[in-house]
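A single protein chain has been omitted; all remaining protein chains appear in their positions.
Chain nomenclature is as follows: A and B, assigned in order of appearance, with residue numbering initiated at 1 for each chain independently.
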Amino acid sequence: MKTVYKKPESITNKPTTYCPGCPHGIAHRLVAELLEEMNLTRETVIVWPVGCSVFGYYFIGTDAVEAAHGRACAMATGIKRTHPESFVMTYQGDGDLASIGIAETVHAAARGEKITVVYINNGNYGMTGGQMAPTTLIGQKTTTSPYGRDPKLTGFPMHVPEMLATLEATAYIARAALDSPQHIIQAKKFLKKAFNTQVNGIGFSLVEMISSCPTNWKMTPVEAMERIRQEVLPVFPIGEFKVAEGVE
Amino acid sequence: MEKKLIIAGFGGQGVMLAGELLAEAGKEENKYVTFLPSYGPEMRGGTANCDVIISDEPIASPIISYPEATIILNLPSLDKFEPMMKKDGLLVLNKSLIPREVKRDDLRVVGVDAQTIAKELGNEKAANMILLGVYVAIEKPVSLDSVKSAMKLFLKGKKEKFISANEKALEKGVGIAKEFLGGK
Partner (left out) sequence: MGEKILMKGAEVIAEAAIRAGCMAFFGYPITPQNEVPEYFSRRMPKLGRVFLQAGSEVAAINMVYGAACTGTRVITTSSSPGISLMQEGFSYIANSDVPCVVVNAMRGGPGLGDIAPAQADYSQAVKGGGHGDYHSIVIAPHTLQEEADLMFDAFDLADKYRIMTVVLVDGLMGQMMEPVEFKEWVDVKKFKAPDWATVGQRDRDQRNIITSLEILPEGLEKMNLRLQEKYRKIEKNEIRFEEYKMDDAEYAITAFGTVARIAKTVVGMARDEGIKLGLIRPITLWPFPTKLIEKRAKQLKFFFDSELNAGQMLEDVKLAVNGRKPVYFYGKLGGVVPSAEDIYKEFKKHMEGGR
């Protein structure tokens, strides 16, 4: 029989712990496809975060470590510096990366650590029940911004790629979205450049992926994807913010 | 044999260098040695002192509470350490910077106009070495040769040119000590 579909080699048979309609599955698949295509699966150590993807190592079958909340980039630094021959990637959400872990993230970027960061931004703390994140939109209601995020009290959404792109040592910084097939194909292209950036030893790479959280947004998966297009992408535009020389 | 010395003065007077030299000389003679520095909070110009112990036996506490010998390079250090000294202790004094006399009469005091003499020898900064020479010649914790060979270890490269002036200063100190001992 002709094979028309096969899951990537590193995707395990373990059922995921993600809610129905959650784009983590899409992001996992993109990572796993690229690891296989680039022959990296067995070279790879993934540093998993605290958040919904805390059990990510059950679903993508590479060597893996589980970081403390926000510390993934520091842990990845420790692995990559002592084992430059390994492919080292972190997979982090917006609470983990942009809130508690922003210092570790910025300094890893400023040092030009040769690691790749996959940054999933769904605008809230999904695992803990939908609290406000640094990326929550103005006016967005969450369990800790019940009247909508008020910029006078809590400031404005944090644009991580734009910030990191200002640092000289970053090599590839981009934002993609997981809301539609076209955007997902584009996300994979961005991610491939990010992986290449590390493989070719150029420097720090990060791809933010705008994601949804149907459960905490209290929407159907389709409505949530629509909200990304209508409300999120105008604030968090897709694009490449830094492409250093030699990145392909 | 166990010899305990506190060297005290301003930062920049070579307090630590004199102490480290003595410690290195002790090490070269295969003795047990401890060197414990103590700085004021300032990076430069503050008070500084160090405790040096040289012994034939393993050294327990590296801290000297009641010194049996001191090299004192400035007035605040004299004010601090004079009352703490053991009876009959040796106090080697840099008179160039210390206007007052030693108050106690139960100490062996060698006052040296160290900076003036150092200047005459061509290196004002070698005052510490004159005083160290005095101490080594009187208390004999190590031989003068060991101090000289330690100095070669410390003054390398660009600093090598200071060796001969420092050696002269040490020997000057030895001469002063002999006068002191002979005069007694």
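One rule holds in what follows: contacts are C-beta pairs under 8 Å (C-beta built on N, C-alpha and C of every residue); 3 or more make two chains touch, one makes a residue touch a chain.
Keep in mind the model is a prediction, meaning the values are calculated, not measured.
Student: Considering the whole complex, which of A:11, A:76 or A:98 touches the chain not shown?
Tutor: A:76
Student: Out of A:11, A:67, A:118 or A:213, which touches the unshown chain?
Tutor: In the full complex, the listed residue that touches the missing chain is A:67.
Student: List the chain A residues touching the unshown chain?
Tutor: These residues touch the chain not displayed: 41-45, 47-48, 54-55, 57, 61-68, 71, 74-79, 81-83, 85-87, 103-104, 106-107, 111.
Student: Since one chain has been left out of the picture, which residues of chain B touch it in the full complex?
Tutor: Considering the whole complex, chain B reaches the absent chain at 20, 23-24, 27, 30, 32-37, 60-63, 65-66.
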